[in-house]
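The complex appears here without one of its protein chains, the remainder shown in place.
Chain lettering (A, B and C) follows the sequence in which the chains are written, and residue indices restart at 1 in each chain.
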């Protein structure tokens, strides 16, 4: 019995069998939940169809709770979490299990006497149901691989961006504070200008007006764009590399014409 | 007779013969049509020269209709659509034929009693005449090839962008809704902010004003830029690759100096 | 005599000789001219020091005119323009000679009875004196090489961008015209929105406000960014390639360890 449940819940690779339909059902339910979160945020929809969405929410929570409990119960069948109770706890602490828990927890908190205000905020976490999809996405494997390979470059460029932001905001604060005390009121405030400039978003709500400030902004913009765009370039190269390696597995040597079989 | 028409309409590769002039005439007419659509949208031009543009429109529709009918009639001479009637229908359902039809259809709809309001909207489709150029553009082949080779990466980055947009808009909606209920009125509304931020367009019509919202926006901007820029990097690599392969076909081996003939 | 003048004016490669000082003098004068054009545009500077700038302008025009005439006179010594008069005319029609002429011509036009209004506009062309620097810039060679190698890709991406702009502006015009008749008043007007969106500049002076318009703008932004960024990626690859080829001239073969001497 437990084995059958375990198999049903694990990701199926043969379309058409029962486990595949279970996957499809859960994926559909997750996507519908996200659609529901989006739609219910529109006031006119909330007023007219609020009750139906509430029913759907009850239904989803029931399904996801059962799913969570079954997964917890059958975790021992995975060799990694073999030991009866320690294994189950270990499984409960994996990222995927925590996501599953967070996806239903906000619903049950009022029963534990949690303040309603806090609760309103916790409803945001319903969007984490989207992350439940991670279990079914092969693409995430690829992304994980690329990011872990390029970790070093990414960390460096993030540190440098942080560096630049702090230096830029400090200078800008001292330069523009007198001219626009309301917009460049402190360094953290000025950082908002910095991040929006360096990412080239440029909303236009805050910008320097003094000549020195504009000169500084110009230099920061040019340097900053380079820094912010670095991770992109690095990631693009990483993705291209990773995906082309699969295609290059059977390639001919340019000198001798022999087939090269890379691992 | 039918053979001669077929030859005249097919894309000519020897400049100077009659079929080449037919191509040039149709291409010119298409470009003039686009210019006309653009010019006629200027009110002062519409008032003064409206009649001439209407005449030109009649003329174009006649030519394009004849072209469409002749292409349909001679389709059987193409081995792919050999069978008398089934072949013609098959041809009529190819993308190029549908574009040809859409380019003239809006003109004839009033005769079929279509509502005038809908018709006004259908005039937009006159711009599809531009797509008729697809038949003559070799560059599109290249683009097709690049996109189909990099399909996998492109799909992944679009899914991730969609993912990020939904998560970002949901969070932002809960964070900013209280402070700016008119601009962040619902999650779909907030998505407008999200897409304009993540693409770094940053019109400045909607932006967060709360500290938490600004912090979130900063993080989303940095992550989002990377995601949105990924397809660009991937496509640039693809184009570079595809075009340099043509040049590398006859390359000398760096070690032995022999000519390498890649497939 | 003519030979000595020719040698003095041609670009010197041995720093310290007279020809080198002539180069340095002309380059300095060009840069000072650009600085003068910039400074004289500031009203307070124009009022106070206008006369000095006028004197400097007279001096520059005299020098540049003499330089132009000498270059024209000595053109025959260049084997390409050997023939007495035809050679001089041929030289006068080269881009560098035309730039030299345009750099002084606006000054002499009033003597030929050119309207003063037109003349005011022609003063813009003083900025072309900057282009006189082209003669001395080795870097331009590199750029020329890269651009001519990647011509094909660049042309394709520009055609596609034009394509997208026309289609996007036409759709946007029909969608937003009713809601904002003043900002989306015609397709050419809407193209201003298109170009500012697709380049991600996003000034925020024009943006869609209808839901359909926003949806369209989102899609156009994502597609357009890719298209506009393509040439950048292509050029960056080209530059990287071109410059690394110089460094790779003496490289060891990865298989046999022998030195490879590329041409």
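Quick note on the criterion: contacts are C-beta pairs under 8 Å (C-beta built on N, C-alpha and C of every residue); 3 or more make two chains touch, one makes a residue touch a chain.
Treat the numbers as computed from the prediction; the structure is a model and nothing was measured.
Across the entire complex, contacts from the unshown chain go to A, B, C. The chain not displayed touches chain A at residues 152-153, 156-157, 159-160, 163, 166-167, 169-171, 173-174, 185-188, 197, 200-204, 207, 211, 214, 217-218, 221-222, 225-226, 229-230, 232-234, 236-237, 253, 255-256, 258, 260, 262. Although one chain is hidden here, its contacts on chain B can still be listed: residues 200-204.
Listed for chain C, the residues touching the missing chain in the whole complex are 34, 37-38, 41-43, 121, 123-124, 127, 130, 139, 142-143, 161, 191-192, 195-196, 199-205, 228-229, 231-233, 235-237, 239-240, 243, 254-255.
Assume only the chains that are shown with their structure count from here on.
By residue number, the contact pairs of B-C overlap by more than half with those of exactly one pair in A-B or A-C, and this pair is A-B.
Rounded to the nearest 5, the angle that brings the Cα atoms of chain A onto chain B is 90°. One simple way to say how far apart two chains are is to compare their mean CA positions; for chain A and chain B this gives 31 Å. For the pair chain A and chain C, the distance between mean C-alpha positions equals 44 Å.
Shared interface positions of chain C, defined as residues touching 2 or more other chains, are 200-204, 255.
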